[in-house]
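The complex appears here minus one protein chain, its other protein chains still in place.
So, subunit A:
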Amino acid sequence: MELTKEQIQRVNKYLDLKGVKFIDFRVEIFDHIVSQIEQKLEVENTDFETIFYQVTDQWNKQLNSSSSFIFGLAYSAPKVVMNKAKKVFKPFFFFTLVLCILPGILMSFLDLKISPQVVNRTSKTINVIALLLSSIWLFTTIKTSRDKIKTVYSFIIKTQSLTIIYVPLMVLTSSIKDGLTITLFLVFVSMVMLNVIFYKKHQKEKEKYKLLVG
C-alpha cells in the first residue's frame, strides 16, 4: 500500500528532525523506512501511527546524534553518518598525525647544518606554495559549504575548516630553522590534499543522485 502525501511528509519530517540531510544516506534511509511502513501496513492490521512509531523506534539507535574526538566534539551527525565519516577519515587522520611527529624526529636525529641562504630560499618557496595551496583549500571549502546538497564528504570538509585556518598563517610567519615550519607545512599540504580528495568524492556522490539534484 503506497503512503499518502501526508504520511510521506511525516517520514521526511522525522528525518529532518534527526539531521539526516546527507544525500548519500537520506535517499536510501527514506526509501527503507517508507518500504518498511508500506509492507507493515499491508501485512499487519494496524494503523499508520502505530507502525510509524514502531519503525522509527527501530531507526532511532542509528539516527541519534553522535560525535567523535577525531572531528572535535562540536561537530555532530546521525550515528550512521558519523560511523562512515570516521571510517573514511581515519587513514588521513593517522597520516597527518605521522606528519606532525616525523619531521621533528628526523631533524633531531640528522642535526642538519643549513646555511642561512638555504633557510631563506626554502622559507620563501614554502610561503609561495602555501599561498597557492591556500587558494585551492579556500575554493574547495567555500564551494562545499555553499552547496545545498550535503554528503558525508562535505561533512568531513566542514569539520576541518576551523583547524586549518591557523596553518597558513604560521607557515607564512615562521622560518625553517627548526622542524616546526616543515611540520606545519606538511600538515597543511596533507589537509589541502584531503580537501581536494573529499571535494571530488562529494561531487562524485552528487552525480549518483542527479535525478534528485537535477
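We take it that a contact is a pair of C-beta atoms (placed from the backbone, for glycine too) under 8 Å apart; a residue touches a chain by one contact, two chains touch by 3 or more; residues count from 1.
Criterion: contacts and distances are computed from a predicted model.
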| item | value |
| --- | --- |
| Among "Phosphate ABC transporter ATP-binding protein, PhoT family", "ATP synthase subunit b", "PadR family transcriptional regulator" or "Carbon monoxide dehydrogenase", UniProt-listed name of the chain not shown | "PadR family transcriptional regulator" |
| Of A:62, A:76 or A:190, the one touching the omitted chain in the full complex | A:62 |
| Residue, one of A:27, A:100 or A:136, that touches the chain absent here | A:27 |
| For subunit A, the residues touching the chain missing from this view | 2-3, 8, 25, 27-32, 34-36, 39, 58-59, 61-62, 80, 83-84, 87, 208-212 |
